[in-house]
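Everything on this sheet refers to the single structure shown next.
Here the complex is missing one protein chain, while the rest keep their positions.
What follows is chain A.
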Amino acid sequence: MKHILFFLLFLLLVGPALQAKYHWVEEPTLAGAYHVSEHPSLSVEALTSGTYQAQLENYLEDRIGFRTWLIQLRNQLSFSFLGVARSTDLVIGNNVLFQQGPVDAYLGKDFMGEAEIQRRVRRMRIVQDDLAKRGIPFLFMMAPNKGRYQPEDLPYWTLKQKQPLSNYEVFVREMKANQVNLLDFCQLFARWKDTTAYALFPSGGTHWSAYGSTLAADTLFKRIEKLGSFDLIDFRRTGPMEVSQNEVRGTDGDLSGPLNLLFGYKHYPMAYPHIVFDPLRPPQQQPNMLVSGDSFGAALMQFNPYFQTLFSPIPATGAWKEPFSGLPPSRPKRARSWTSWISARRLSPGSSSWFSLRSTTCPTRNSSTSSTTSTIPSPTPTGPASTRSKPS
(Lines give C-alpha, C1' and ligand atoms only; values in the text may rest on other atoms or scores of the structure.)
Protein backbone atom coordinates (compact mmCIF):
# COMPACT_ATOMS: atom_id res chain seq x y z
CA MET A 1 0.00 0.00 0.00
CA LYS A 2 2.82 2.37 0.85
CA HIS A 3 4.29 1.86 -2.61
CA ILE A 4 0.95 2.70 -4.20
CA LEU A 5 0.64 5.82 -2.05
CA PHE A 6 4.12 6.94 -3.01
CA PHE A 7 3.41 6.28 -6.67
CA LEU A 8 0.18 8.29 -6.53
CA LEU A 9 1.84 11.19 -4.76
CA PHE A 10 4.73 11.10 -7.16
CA LEU A 11 2.26 11.12 -10.03
CA LEU A 12 0.65 14.19 -8.49
CA LEU A 13 4.07 15.82 -8.40
CA VAL A 14 5.00 15.06 -12.00
CA GLY A 15 1.43 15.02 -13.39
CA PRO A 16 1.48 18.66 -14.55
CA ALA A 17 4.67 18.04 -16.53
CA LEU A 18 3.18 14.95 -18.15
CA GLN A 19 -0.04 16.79 -18.98
CA ALA A 20 1.99 19.60 -20.54
CA LYS A 21 3.73 17.06 -22.72
CA TYR A 22 0.85 14.74 -23.64
CA HIS A 23 -2.28 16.90 -23.12
CA TRP A 24 -4.33 14.03 -21.69
CA VAL A 25 -7.30 16.21 -20.96
CA GLU A 26 -8.50 19.38 -22.58
CA GLU A 27 -8.36 22.39 -20.30
CA PRO A 28 -10.68 25.40 -20.47
CA THR A 29 -9.27 28.74 -21.53
CA LEU A 30 -8.63 31.59 -19.12
CA ALA A 31 -10.32 34.95 -19.44
CA GLY A 32 -8.77 38.39 -19.21
CA ALA A 33 -5.90 40.15 -20.94
CA TYR A 34 -2.51 38.71 -20.18
CA HIS A 35 0.88 37.90 -21.60
CA VAL A 36 1.97 34.39 -22.42
CA SER A 37 5.75 34.06 -22.45
CA GLU A 38 7.37 33.15 -25.73
CA HIS A 39 10.09 30.57 -26.09
CA PRO A 40 13.41 32.29 -25.41
CA SER A 41 16.19 32.05 -27.95
CA LEU A 42 19.26 30.26 -26.69
CA SER A 43 22.57 32.08 -26.85
CA VAL A 44 25.79 31.93 -24.90
CA GLU A 45 25.22 35.46 -23.64
CA ALA A 46 21.66 34.73 -22.49
CA LEU A 47 22.82 31.55 -20.79
CA THR A 48 25.72 33.13 -18.96
CA SER A 49 23.77 36.19 -17.88
CA GLY A 50 20.96 33.97 -16.56
CA THR A 51 18.26 35.59 -18.69
CA TYR A 52 17.70 32.42 -20.72
CA GLN A 53 17.04 30.38 -17.61
CA ALA A 54 14.56 32.89 -16.22
CA GLN A 55 12.75 33.21 -19.54
CA LEU A 56 12.58 29.47 -20.05
CA GLU A 57 11.14 29.05 -16.56
CA ASN A 58 8.44 31.60 -17.42
CA TYR A 59 7.78 29.85 -20.72
CA LEU A 60 7.39 26.47 -19.05
CA GLU A 61 5.29 27.87 -16.23
CA ASP A 62 2.85 29.37 -18.74
CA ARG A 63 2.44 25.96 -20.36
CA ILE A 64 2.47 23.66 -17.38
CA GLY A 65 -0.25 21.03 -17.35
CA PHE A 66 -3.51 21.65 -15.48
CA ARG A 67 -2.53 25.29 -15.27
CA THR A 68 -6.06 26.51 -15.91
CA TRP A 69 -7.56 24.44 -13.11
CA LEU A 70 -4.76 25.25 -10.72
CA ILE A 71 -5.28 28.96 -11.34
CA GLN A 72 -9.04 28.60 -11.02
CA LEU A 73 -8.64 26.66 -7.79
CA ARG A 74 -6.45 29.31 -6.24
CA ASN A 75 -8.73 32.09 -7.45
CA GLN A 76 -11.82 30.33 -6.13
CA LEU A 77 -10.28 29.77 -2.70
CA SER A 78 -9.07 33.34 -2.54
CA PHE A 79 -12.41 34.73 -3.67
CA SER A 80 -14.67 32.55 -1.55
CA PHE A 81 -12.72 32.39 1.70
CA LEU A 82 -10.48 35.44 1.69
CA GLY A 83 -12.44 37.96 -0.36
CA VAL A 84 -9.50 38.52 -2.68
CA ALA A 85 -9.62 38.83 -6.47
CA ARG A 86 -6.53 37.73 -8.34
CA SER A 87 -7.11 39.77 -11.47
CA THR A 88 -5.48 43.15 -11.59
CA ASP A 89 -7.46 46.33 -11.13
CA LEU A 90 -10.41 44.81 -9.30
CA VAL A 91 -12.18 45.62 -6.05
CA ILE A 92 -14.56 43.16 -4.40
CA GLY A 93 -17.48 44.87 -2.76
CA ASN A 94 -20.65 43.62 -1.17
CA ASN A 95 -21.27 40.75 -3.62
CA VAL A 96 -20.46 43.21 -6.39
CA LEU A 97 -17.29 43.66 -8.40
CA PHE A 98 -15.81 47.06 -9.19
CA GLN A 99 -12.93 48.14 -11.35
CA GLN A 100 -10.27 49.98 -9.39
CA GLY A 101 -10.01 52.90 -11.81
CA PRO A 102 -13.65 54.05 -11.60
CA VAL A 103 -13.61 53.54 -7.82
CA ASP A 104 -10.51 55.72 -7.56
CA ALA A 105 -12.22 58.28 -9.77
CA TYR A 106 -15.29 58.26 -7.53
CA LEU A 107 -13.13 58.63 -4.44
CA GLY A 108 -11.33 61.54 -6.05
CA LYS A 109 -7.96 59.84 -5.88
CA ASP A 110 -7.14 60.86 -9.44
CA PHE A 111 -8.29 64.46 -9.03
CA MET A 112 -6.38 66.50 -11.56
CA GLY A 113 -6.99 69.88 -9.98
CA GLU A 114 -9.40 72.69 -10.77
CA ALA A 115 -7.00 74.62 -13.02
CA GLU A 116 -6.38 71.63 -15.27
CA ILE A 117 -10.09 70.86 -15.55
CA GLN A 118 -10.89 74.49 -16.33
CA ARG A 119 -8.25 74.44 -19.05
CA ARG A 120 -9.69 71.29 -20.56
CA VAL A 121 -13.25 72.55 -20.48
CA ARG A 122 -12.22 75.85 -22.07
CA ARG A 123 -10.63 73.89 -24.89
CA MET A 124 -13.76 71.77 -25.19
CA ARG A 125 -15.81 74.95 -25.53
CA ILE A 126 -13.47 76.16 -28.28
CA VAL A 127 -14.01 72.90 -30.15
CA GLN A 128 -17.77 73.23 -29.68
CA ASP A 129 -17.76 76.80 -31.00
CA ASP A 130 -15.53 75.95 -33.93
CA LEU A 131 -17.75 73.03 -34.91
CA ALA A 132 -20.85 75.18 -34.49
CA LYS A 133 -19.44 77.68 -37.01
CA ARG A 134 -19.33 74.78 -39.48
CA GLY A 135 -22.85 73.73 -38.58
CA ILE A 136 -21.73 70.67 -36.63
CA PRO A 137 -23.26 70.07 -33.23
CA PHE A 138 -21.06 68.88 -30.39
CA LEU A 139 -22.19 66.80 -27.43
CA PHE A 140 -20.20 65.58 -24.47
CA MET A 141 -21.74 62.55 -22.88
CA MET A 142 -20.68 61.67 -19.39
CA ALA A 143 -20.88 57.90 -18.88
CA PRO A 144 -22.00 56.63 -15.48
CA ASN A 145 -19.56 55.31 -12.91
CA LYS A 146 -20.40 52.12 -11.06
CA GLY A 147 -18.61 53.19 -7.89
CA ARG A 148 -20.62 56.37 -7.72
CA TYR A 149 -23.82 54.61 -8.78
CA GLN A 150 -23.74 52.11 -5.93
CA PRO A 151 -21.25 53.27 -3.30
CA GLU A 152 -23.21 51.32 -0.69
CA ASP A 153 -21.75 48.16 -2.22
CA LEU A 154 -18.14 49.35 -2.03
CA PRO A 155 -15.99 47.89 0.72
CA TYR A 156 -16.01 50.14 3.76
CA TRP A 157 -12.26 50.71 3.68
CA THR A 158 -12.40 52.30 0.25
CA LEU A 159 -15.02 54.80 1.34
CA LYS A 160 -12.70 55.96 4.10
CA GLN A 161 -10.42 57.23 1.38
CA LYS A 162 -13.07 59.50 -0.17
CA GLN A 163 -11.73 62.93 -1.05
CA PRO A 164 -13.89 66.06 -0.89
CA LEU A 165 -13.65 66.69 -4.62
CA SER A 166 -13.38 64.46 -7.65
CA ASN A 167 -12.87 65.30 -11.31
CA TYR A 168 -16.56 64.75 -11.94
CA GLU A 169 -17.94 67.56 -9.80
CA VAL A 170 -15.56 70.12 -11.20
CA PHE A 171 -15.99 68.98 -14.79
CA VAL A 172 -19.76 69.23 -14.57
CA ARG A 173 -19.59 72.63 -12.86
CA GLU A 174 -17.17 74.00 -15.42
CA MET A 175 -19.03 72.55 -18.38
CA LYS A 176 -22.20 74.20 -17.20
CA ALA A 177 -20.40 77.46 -16.62
CA ASN A 178 -18.93 77.29 -20.12
CA GLN A 179 -22.19 76.11 -21.66
CA VAL A 180 -20.69 72.96 -23.11
CA ASN A 181 -23.39 70.60 -24.33
CA LEU A 182 -23.39 67.88 -21.73
CA LEU A 183 -25.44 64.73 -21.37
CA ASP A 184 -24.78 63.54 -17.84
CA PHE A 185 -25.59 59.88 -17.45
CA CYS A 186 -24.08 59.87 -14.01
CA GLN A 187 -26.94 61.93 -12.79
CA LEU A 188 -29.53 60.19 -14.93
CA PHE A 189 -28.50 56.77 -13.67
CA ALA A 190 -28.66 58.04 -10.11
CA ARG A 191 -32.17 59.28 -10.82
CA TRP A 192 -33.29 56.02 -12.46
CA LYS A 193 -31.71 53.85 -9.82
CA ASP A 194 -34.73 53.48 -7.54
CA THR A 195 -37.31 52.98 -10.25
CA THR A 196 -35.58 50.85 -12.79
CA ALA A 197 -36.98 47.41 -13.47
CA TYR A 198 -33.63 45.73 -14.04
CA ALA A 199 -30.07 46.33 -12.97
CA LEU A 200 -28.44 49.25 -14.76
CA PHE A 201 -25.03 47.93 -13.84
CA PRO A 202 -24.18 44.25 -13.72
CA SER A 203 -22.71 42.84 -10.51
CA GLY A 204 -19.89 41.26 -12.48
CA GLY A 205 -19.19 44.08 -14.94
CA THR A 206 -17.87 47.59 -14.90
CA HIS A 207 -19.97 49.06 -17.72
CA TRP A 208 -23.62 49.90 -18.01
CA SER A 209 -25.63 46.75 -18.43
CA ALA A 210 -27.33 45.76 -21.64
CA TYR A 211 -30.54 47.12 -20.12
CA GLY A 212 -28.87 50.28 -18.82
CA SER A 213 -27.29 50.94 -22.18
CA THR A 214 -30.70 50.59 -23.83
CA LEU A 215 -32.14 53.30 -21.59
CA ALA A 216 -29.05 55.39 -22.24
CA ALA A 217 -29.36 54.94 -26.01
CA ASP A 218 -32.99 56.04 -25.89
CA THR A 219 -32.00 59.25 -24.15
CA LEU A 220 -28.82 59.83 -26.09
CA PHE A 221 -30.30 59.64 -29.57
CA LYS A 222 -33.28 61.79 -28.63
CA ARG A 223 -30.82 64.36 -27.38
CA ILE A 224 -28.79 64.15 -30.60
CA GLU A 225 -31.95 64.54 -32.67
CA LYS A 226 -32.85 67.65 -30.69
CA LEU A 227 -29.37 69.10 -30.74
CA GLY A 228 -28.84 68.72 -34.49
CA SER A 229 -32.46 68.86 -35.63
CA PHE A 230 -32.05 65.36 -37.03
CA ASP A 231 -34.72 62.81 -37.64
CA LEU A 232 -32.88 59.61 -36.91
CA ILE A 233 -34.05 56.08 -37.64
CA ASP A 234 -36.54 54.96 -35.00
CA PHE A 235 -35.95 51.93 -32.82
CA ARG A 236 -37.96 50.21 -30.14
CA ARG A 237 -38.04 47.24 -27.88
CA THR A 238 -39.87 44.19 -29.05
CA GLY A 239 -40.84 40.82 -27.67
CA PRO A 240 -40.52 39.61 -24.11
CA MET A 241 -37.57 40.71 -22.01
CA GLU A 242 -34.91 38.03 -21.83
CA VAL A 243 -33.59 37.64 -18.32
CA SER A 244 -30.51 35.59 -17.62
CA GLN A 245 -28.49 35.01 -14.48
CA ASN A 246 -25.93 32.42 -15.38
CA GLU A 247 -25.24 33.33 -18.97
CA VAL A 248 -24.50 37.02 -18.95
CA ARG A 249 -23.50 38.62 -22.23
CA GLY A 250 -20.82 40.94 -23.46
CA THR A 251 -19.54 43.49 -21.00
CA ASP A 252 -22.06 42.36 -18.38
CA GLY A 253 -19.42 39.87 -17.26
CA ASP A 254 -16.28 41.81 -18.05
CA LEU A 255 -15.11 41.83 -14.43
CA SER A 256 -16.31 38.39 -13.38
CA GLY A 257 -14.70 36.68 -16.36
CA PRO A 258 -11.10 37.54 -15.47
CA LEU A 259 -11.72 36.30 -11.93
CA ASN A 260 -11.28 32.85 -13.51
CA LEU A 261 -13.19 31.04 -10.79
CA LEU A 262 -13.52 27.28 -10.66
CA PHE A 263 -17.26 27.36 -10.04
CA GLY A 264 -18.16 30.60 -11.78
CA TYR A 265 -19.49 33.88 -10.45
CA LYS A 266 -23.07 34.45 -9.32
CA HIS A 267 -24.50 37.39 -11.22
CA TYR A 268 -27.62 39.44 -10.75
CA PRO A 269 -30.39 38.43 -13.12
CA MET A 270 -29.58 40.54 -16.17
CA ALA A 271 -32.09 41.79 -18.72
CA TYR A 272 -31.50 41.71 -22.47
CA PRO A 273 -34.07 43.74 -24.41
CA HIS A 274 -34.47 42.93 -28.06
CA ILE A 275 -34.32 46.11 -30.15
CA VAL A 276 -35.64 46.46 -33.67
CA PHE A 277 -34.85 49.33 -36.01
CA ASP A 278 -37.36 50.75 -38.48
CA PRO A 279 -36.27 51.14 -42.07
CA LEU A 280 -34.99 54.52 -43.21
CA ARG A 281 -37.87 56.56 -44.53
CA PRO A 282 -37.93 59.97 -46.22
CA PRO A 283 -36.99 62.54 -45.06
CA GLN A 284 -34.99 60.67 -42.45
CA GLN A 285 -31.26 60.68 -42.78
CA GLN A 286 -28.22 58.83 -41.55
CA PRO A 287 -25.97 61.71 -40.61
CA ASN A 288 -22.23 61.42 -40.39
CA MET A 289 -20.76 61.31 -36.94
CA LEU A 290 -17.38 61.36 -35.33
CA VAL A 291 -17.18 59.54 -32.02
CA SER A 292 -14.35 59.80 -29.59
CA GLY A 293 -15.01 57.55 -26.67
CA ASP A 294 -13.98 54.85 -24.31
CA SER A 295 -15.22 51.45 -23.31
CA PHE A 296 -18.73 52.68 -22.46
CA GLY A 297 -19.14 53.56 -26.12
CA ALA A 298 -17.86 50.13 -27.00
CA ALA A 299 -20.34 48.55 -24.58
CA LEU A 300 -23.17 50.59 -26.11
CA MET A 301 -22.27 49.43 -29.59
CA GLN A 302 -21.91 45.86 -28.48
CA PHE A 303 -25.41 45.13 -27.30
CA ASN A 304 -27.30 46.76 -30.17
CA PRO A 305 -26.11 48.31 -33.44
CA TYR A 306 -27.33 51.85 -32.69
CA PHE A 307 -24.41 53.69 -34.20
CA GLN A 308 -24.13 51.17 -36.97
CA THR A 309 -27.78 51.69 -37.98
CA LEU A 310 -28.57 55.31 -37.14
CA PHE A 311 -25.52 56.86 -38.77
CA SER A 312 -24.14 56.57 -42.24
CA PRO A 313 -21.45 54.00 -42.93
CA ILE A 314 -18.04 55.11 -44.06
CA PRO A 315 -18.09 54.45 -47.77
CA ALA A 316 -14.46 53.52 -48.12
CA THR A 317 -14.00 51.31 -45.11
CA GLY A 318 -17.44 49.94 -44.46
CA ALA A 319 -17.00 50.68 -40.75
CA TRP A 320 -20.04 49.90 -38.60
CA LYS A 321 -20.79 46.91 -40.75
CA GLU A 322 -19.17 44.38 -38.51
CA PRO A 323 -20.74 43.91 -35.08
CA PHE A 324 -18.36 45.14 -32.48
CA SER A 325 -17.08 42.76 -29.87
CA GLY A 326 -16.31 44.85 -26.85
CA LEU A 327 -14.21 42.28 -25.06
CA PRO A 328 -10.61 41.43 -25.72
CA PRO A 329 -9.92 37.96 -27.05
CA SER A 330 -10.41 35.42 -24.29
CA ARG A 331 -7.01 33.87 -24.84
CA PRO A 332 -4.79 36.24 -26.76
CA LYS A 333 -1.48 35.05 -28.05
CA ARG A 334 -0.16 38.29 -26.73
CA ALA A 335 -1.73 41.29 -25.12
CA ARG A 336 -2.95 43.82 -27.58
CA SER A 337 -4.63 47.14 -27.65
CA TRP A 338 -8.29 47.02 -28.58
CA THR A 339 -8.95 50.68 -28.78
CA SER A 340 -9.37 50.56 -32.51
CA TRP A 341 -13.14 50.86 -32.28
CA ILE A 342 -12.89 54.62 -32.32
CA SER A 343 -13.89 55.49 -35.80
CA ALA A 344 -13.14 58.78 -37.43
CA ARG A 345 -15.76 59.68 -39.96
CA ARG A 346 -16.14 62.24 -42.64
CA LEU A 347 -17.65 65.46 -41.40
CA SER A 348 -19.76 67.59 -43.67
CA PRO A 349 -21.48 70.80 -42.58
CA GLY A 350 -25.10 70.41 -41.72
CA SER A 351 -25.12 66.67 -41.64
CA SER A 352 -22.69 65.66 -38.96
CA SER A 353 -22.42 65.57 -35.26
CA TRP A 354 -19.52 65.25 -32.88
CA PHE A 355 -20.23 62.92 -30.10
CA SER A 356 -17.88 62.43 -27.24
CA LEU A 357 -18.43 59.55 -24.86
CA ARG A 358 -16.37 59.55 -21.71
CA SER A 359 -16.26 57.47 -18.62
CA THR A 360 -15.27 59.85 -15.90
CA THR A 361 -16.81 60.08 -12.49
CA CYS A 362 -20.47 60.56 -11.82
CA PRO A 363 -22.56 61.98 -9.02
CA THR A 364 -24.24 59.96 -6.36
CA ARG A 365 -27.97 60.12 -6.07
CA ASN A 366 -27.69 62.77 -3.45
CA SER A 367 -25.32 64.91 -5.44
CA SER A 368 -26.25 68.52 -5.55
CA THR A 369 -25.24 68.74 -9.19
CA SER A 370 -28.25 69.90 -11.14
CA SER A 371 -29.42 68.09 -14.20
CA THR A 372 -28.56 69.39 -17.62
CA THR A 373 -30.96 67.05 -19.27
CA SER A 374 -34.33 68.56 -18.50
CA THR A 375 -35.34 68.45 -22.14
CA ILE A 376 -34.54 64.79 -22.51
CA PRO A 377 -37.55 62.52 -22.41
CA SER A 378 -37.43 60.29 -19.38
CA PRO A 379 -36.81 56.68 -20.21
CA THR A 380 -39.58 54.29 -19.60
CA PRO A 381 -38.49 51.16 -17.88
CA THR A 382 -39.94 48.43 -19.99
CA GLY A 383 -39.37 45.41 -17.84
CA PRO A 384 -42.06 43.46 -16.08
CA ALA A 385 -40.90 44.11 -12.56
CA SER A 386 -41.30 47.37 -10.77
CA THR A 387 -38.15 47.11 -8.74
CA ARG A 388 -34.57 46.41 -9.52
CA SER A 389 -33.87 42.78 -9.90
CA LYS A 390 -30.60 43.03 -8.04
CA PRO A 391 -30.61 40.48 -5.25
CA SER A 392 -30.48 41.80 -1.76
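Methods note: contacts are C-beta pairs under 8 Å (C-beta built on N, C-alpha and C of every residue); 3 or more make two chains touch, one makes a residue touch a chain; residues count from 1.
We take it that contacts and distances are computed from a predicted model.
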Protein name as given in UniProt for the chain not displayed, "MBOAT family protein", "Cation:proton antiporter", "ABC transporter permease" or "Ring-1,2-phenylacetyl-CoA epoxidase subunit PaaC": "MBOAT family protein"
Sites on chain A contacted by the missing partner chain, in the whole complex: 1-3, 5-6, 8-10, 12-13, 16, 30-34, 47-48, 50, 53, 58, 61, 64, 67, 70-71, 73-75, 77-78, 81-84, 86-90, 99, 157, 160, 206, 254-255, 258, 260, 294-295, 328, 335-339
